[in-house]
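All protein chains of the complex are present and in place, except for one that has been dropped.
Naming follows writing order (A, B, C and D), and every chain is counted from residue 1.
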Amino acid sequence: ACSSDSGSSSSSTSTTPTNTEPAEGTKVIKIATQSPLSGGSAIIGEAIKLGAQMKLEEEKAKFEEMGYTLQLEPYDDQADPKKGVSNANLIGADEQIYGVIGHYNSGVAIPSSEVYEKYNIAMVSPANTAVEVTERGLKTVNRIVGRDDFQGPAGAEYAVNELGAKKIFVIQDKTAYGTGLADAFIAAAEEAGAEVVGYEGITIGEKDFNGVINQILNKKPDLVFFGGLYAEGGIIIKQARDKGIDVPFMGGDGMDSSGLVDIAGEAVKNTYITSVAGDSTATDSGKKFVEDYKAKFNKDPEGFSVYGYDSMGVFLTGLESAIKANNGELPGKDKVAEAVRAVKDYKGALTDVSFDEKGDNVNAKIFLYKFEEASYPPIQVGEVSQ
Amino acid sequence: MTVLEVNNIETYYGAIQALRGISLHVDEGEIVTLIGSNGAGKSTTLKSISGLAKVKTGTIQYKGKEITNKPPHQTTILGMAHVPEGRRIFSNLTVKENLLMGAFSVKGKDVIQERMEQVFTHFPKLKERLNQKGGTMSGGEQQMLAIGRALMMNPELLMLDEPSMGLAPIIVEQIFEIILHLNSSGITILLVEQNAYQALSIAHRGYVIQNGEIVLSGKGSDLVENDEIKEAYLA
Amino acid sequence: MTILEVTNITKQFGGLTANKDITMNVEEGKITAVIGPNGAGKTTFFNMITGVYQPTSGDIKLDGKSLVGLRPDEVAKKGISRTFQNIRLFGEMSVIENVLVGMHTHLKTNLIGILLNLPFTKKEEASAEKEAYRLLEYFELDHLLNEKANNLSYGAQRKLEIARALATKPKLILLDEPAAGMNPKETKELTEVIKRMGQEFNVTVLLIEHDMKLVMEISEHIVVLDHGEKIAEGNPEQIRTNPKVIEAYLGSAAVH
Amino acid sequence: MKGKLATFFSNKQLQVILYSLFIIVTSAALYFSQKSVVSFLLLLSSLLILHFMNLKNVTKWIVALGLLFILIPFASSGGPAFQSYMEVATMVGIYISMALGLNIVVGMAGLLDLGFVAFFAVGAYSYSIFATSQASNFMPFGNFPLGGESFWGFLIVGGIMAAIAGVLIGVPVLRVKGDYLAIVTLGFGEIIRIIFNNGDRPINITNGAMGIASVTPPEIFGMTLSFPNQFYFVTLLILMFTIFAVLRMEHSKLGRSWKAVRENEIAAQAMGIPLVKTKLLAFALGASFSGIMGVVFAAKQAFIDPTSFTLMESFTILVMVVLGGMGSVPGVILGAAVVTILNLQVLTELTNWLNQLSLSGVLTIPDALSPAKMQKFIFGALLVAFALYRPKGLIPAKNKIFDVKKLKDHRPDHLNNDTKENSIPIDKVQV
Partner (left out) sequence: MLQEILQSLPQVLVDGLTLGAVYAVVALGYTMVYGILQLINFAHGEVFMSGAFIGTAFFILIMGMGWASAIPQFILLIIVLILTASITGLVGVGLERVAYRPLRNAPRLIPLITAIGISFILQDVVRFIAELFNGNYIVTGPSLFSEQITLKASAISSIFYDARFKTSFLIVLGVAIILMVALDYFVNKTKWGTAMRAVALDRETASLMSINVNKVISITFFIGSALGGATGVLFAVQYGTIDPYIGFILGLKAFIAAVLGGIGNIRGAMVGGMLLGLMEMFASANLSLLTGGVFGAEYKDVFAFAILILVLIFKPEGLLGKPTAEKV
């Protein structure tokens, strides 16, 4: 059943091999997403996919006019590097895939992008903040979000200067993301004059963090920073509040999810997060995005939905300019990747994008939010540009 | 009256055929013995009757009732008890719990108590050891417990598979006495034995199994004298 | 000449004394039997000789060298082999493989030889296979060589266990109830094998058995245990008529 | 009818002709199509068919090697999917080798090990640490990263490191038996992973959860290996060595000792087999296969972090062994191939295909049931189906069949005419 054209079965109109001119109809261009669609972080993986899907469908008509059919090919990387790499090889092998929107986890993005690089497939990351992602100098790798060495200090400065934190307790989830962010935060916080009174790791997937929370009780810090995801972050906040810890909590983009409020409930009050994702409703285009998203998928967008959307937008902009530069013909993948890297001043629903020579977005901002109520999204209290 | 009637049964273990058409019957009040060399199919015959082994062809009737291929918990409830080869007592249960398991299908505390007392009349030793773990008892005691456990079902037919195996001569003697005693108290007995001489000498009738087939049958006293049997089994 | 010398061994399991202060000798080339009621401590006695259990006190010497403290595999290498009361074959392995395992102590090849399939390894393996086959022939198990040990009938399994034990080329072989579950005819044949085996394989036999016919016929020396203690010792005639033994063990079987 | 068919197919010449035809058709299909997972799988399955064919062993090996080294890479190179086939094939090779290693421990020696992936991790980290600048954090001398040529040496180093880890774990563990052993090995596996995950403090050895990136790719004769088809050949060579070694061991003194220990420890000991030494050897050898492949894996991925070495991974390898048939070398090979291909290729393609159907509106499926996230579900269902369908494994283990003729024929002449020989008498006794 799953025959040779498993991926392109809907292209029953264009059964001819792609490298020759299609006799009639249009030529298929596929864009893959890679994100965890199953397992613990599937909510956001799915949000990225849906955001990307939405943008692709919006742009479909335009490309149709140019003679191309856009198609989304979602891959489930299961937050597993092996799976990500093997998917990447499948993606690389597909002549029709010109770009990848993904990943969610830096630990998966790093090895997978080694493969994209070999096939000259442009990757635009909506979420990966680890420094290493772009620091390796790969020409195909881009991201529209800020880096941990930008996000961490932004949070630290706010914590020390605005919230007046002197003693900070740091927890992280012992993943690549959590470690990277926490370390960046600590370095900046210590520089700014705060003392780190405790630094502990937790195990992802568990639900009882009272052991570490008891340490917080003993250390009596005036701020707790958590480097990790909302699933654990929410529980830590809730359990800490239950124990009477009422100092502010702070976290990074991993906590930027409606799930945080679902989990922590009222306890989420007095929590600050830094995020690479801005408030979608801050701009008109963002508001429109939120409405359209709700209408289309019948659920609220996550913080990263709009980044999936904008990443796809950036890629398609690059693709379009590559095609135009090639007189309406589809150029090679390397040319598309070059064009994506060359994108300047792209106006997304939420963020502007211009890539520097490493593929980092020079317009990436870090936003600071505070949960004053138990509702999502939180209130923006600050914004830091590079 | 015929208590047990086995008609031409064939039993397989996977591809291995263990029984090749066994027919036998046991009448009320009899001691019938099954003898034969290793691997002849004696245990398999008993297992087929109680339902531990699946019969491929042939039929088995117990007191006129068809019981072919009924699972053991259904055959034993009809009043037949099977004391398996190697005693197989529940090693981690106490003597008392072992006996209670024998009475699993029996309703009524008094009935159970009464039966237990009866068992103690045959095996007074068990009464002294009520709370000892079955597994820590000596071989002979275990054999007594295994028989006692079967008696808790108050069986009409008692099937014993090599009750003398691995026991000291003095105990073997006791076991055979007990069998006779049980028989005289009205229990019909189907006895599988390697100890052919002793088995035949207490049995009313006997069957000789070879390679899954009955090759000889007759009165116990005749079989002991039979030259073929002497040659093949008694030496 | 004494091959095995047991002096004052005692074995306790918690509060229970399974063997108490037993002293005995096994003479080279003779067949010695250990008898006694169920639970008297016979198997425990074997287990101490073969290193499965360590004696609580006392000493065991093979050819004058103490075995105490050695692991079972070390004891096996010193030349003692055994069978088990409840058969312990390598059930999923074939009959001939069972015997081949018995020969392992005499195979000298090593990992390198095996990986490179060196000529030496090949030759050694081939000759071991032939020797194993001859042992199977001796016990009339040759037609079953590729059969799984588990699929053998009880009697055949008993014989295979003895064949496997002999494959280690022991000086002393310990048989724990070899005739259990055999009918009188089979027992008689087994008796013959044990007798001949002693001479032809040049091995001393020490056995446990409840079948008095067998014991009385082949033993040159009998030791009787009861409640862990040695209550008698002597030749078959002395044992048969010993009132203590009759009372504790033989019962009226003594008459036969 | 069935009988006729059977005789028809048992005709040897016919078999060979049909088989060749099969190979030609599938490889042509693979070569000329853009991308055809089906023909790729069919071509791979020719190896399985070969296993069941009625040919001499030597012939089978020659055909198999031809297929693996020449035909399969060549036939898949026809289309753009070449590298993805090679990637899958490489992963299959890596997993087969690991599964064969675990098969020694679990299948042959009967020691249930739930922490096996730890050895894979040890191999992978051995190379990664030295093939990046990571090593300079704690090595006072030397110039890191080491060059790509060091990869070859590290294959051995990785194997030895893993073997050492195997022994270190084995020594305390061997007192424990059965399922208790399973839990203890699981514990050790987790301990090793947690240590790697936190090995960035106090001294940064493993770079902790951040993982080690930009691992130097292997180099040979000045050529850098980085594409899956290159790793395919590296993996294949190692795999051939592994299979060869495992087969040698299986029917030797060593393999028999393991099986004897598995079947009955007490009897094995009574036959003079030292338990501890035998078990440790199983641990060490099994681990070393895994460690070697760990090195290959690290080099292929160019990035490793502890998430590749989780407990689930150990379970997966165990599933390969059990599903294939514990103790059965061909079974384990098949089990590892089936599970890996399912996971990395078939399920992905299948769910992609279903997803395209639903995106293009052919199927309407609520978002919660989107096929894209069904991989684990389908995998689970397949596992259950396989186990129920073949409860003894896909290819159950078989004992070596000894040829009576060989055992008899070459007997020295003087023994044939009933002369008594001194070591073992050959005449029968009536028993």
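Miscellaneous remarks
The rule is short, and it goes like this: a residue touches a chain if its C-beta (ideal position, glycine included) is under 8 Å from a C-beta of that chain, and two chains touch if they have at least 3 such contacts.
What you see is a predicted model, and the numbers here were worked out from it, not measured in a lab.
Within the complete assembly, A:206 is the residue of A:206, A:291 or A:356 that touches the hidden chain.
Within the complete assembly, D:176 is the residue of D:176, D:275, D:357 or D:404 that touches the hidden chain. Of the options B:11, B:37, B:50 or B:164, the residue whose C-beta touches the omitted chain is B:50. When the full complex is taken into account, the listed residue touching the unshown chain is D:384, out of D:237, D:276, D:384 or D:401. Along chain A, the points of touch with the absent chain fall at residues 38-40, 42-43, 174, 198-203, 205-212, 214-215, 217-218, 231, 234-235, 238, 242-244, 258-259, 262-263, 265, 298-299. Along chain B, the points of touch with the absent chain fall at residues 50-52, 71-73, 76-77, 81-82, 84, 88-93, 97, 100-102, 104-105, 149, 153. Touching residues on chain D toward the chain that is not drawn are 106, 112, 172-173, 175-177, 179-180, 182-184, 186-188, 190-191, 194-195, 197-198, 201-202, 266, 311, 315, 318-319, 322-323, 326, 366-369, 373-374, 376-377, 379-384, 386-388, 391-393.
In this text, only the chains that are shown with their structure count from here on.
Any chain touching chain B that also touches chain D appears here: C. The distance from the centre of chain A to the centre of chain B, with each centre set as the mean of the Cα atoms, comes to 74 Å. Centre-to-centre separation of chain B and chain C, using mean CA positions: 31 Å.
Within chain C, the positions touching two or more other chains are listed as 186.
Every pair of chains meeting the contact definition is listed here: A-D, B-C, C-D. Those residues of chain C whose C-beta lies close enough to touch chain B in the complex are 36-39, 85, 151, 153-156, 177, 180-188, 210, 212, 248-253. Looking at the complex, you find that chain C touches chain D at residues 50, 52, 71-74, 76-77, 81-82, 84, 88-94, 96-97, 100-102, 104-105, 107, 109, 111, 114-115, 117, 121, 125-126, 129-131, 133-135, 137-140, 142, 145-146, 148, 159, 164-165, 167-168, 186, 189-190, 192-193, 196, 200-201.
On the side of chain D, the complex with chain A involves touching residues 33-39, 80-85, 87-88, 91, 197-198, 200, 208-211, 213-214, 226-228, 301-305, 307-308, 343-346, 348-353, 355-357, 359-360, 362, 367, 370, 372-373, 375-376.
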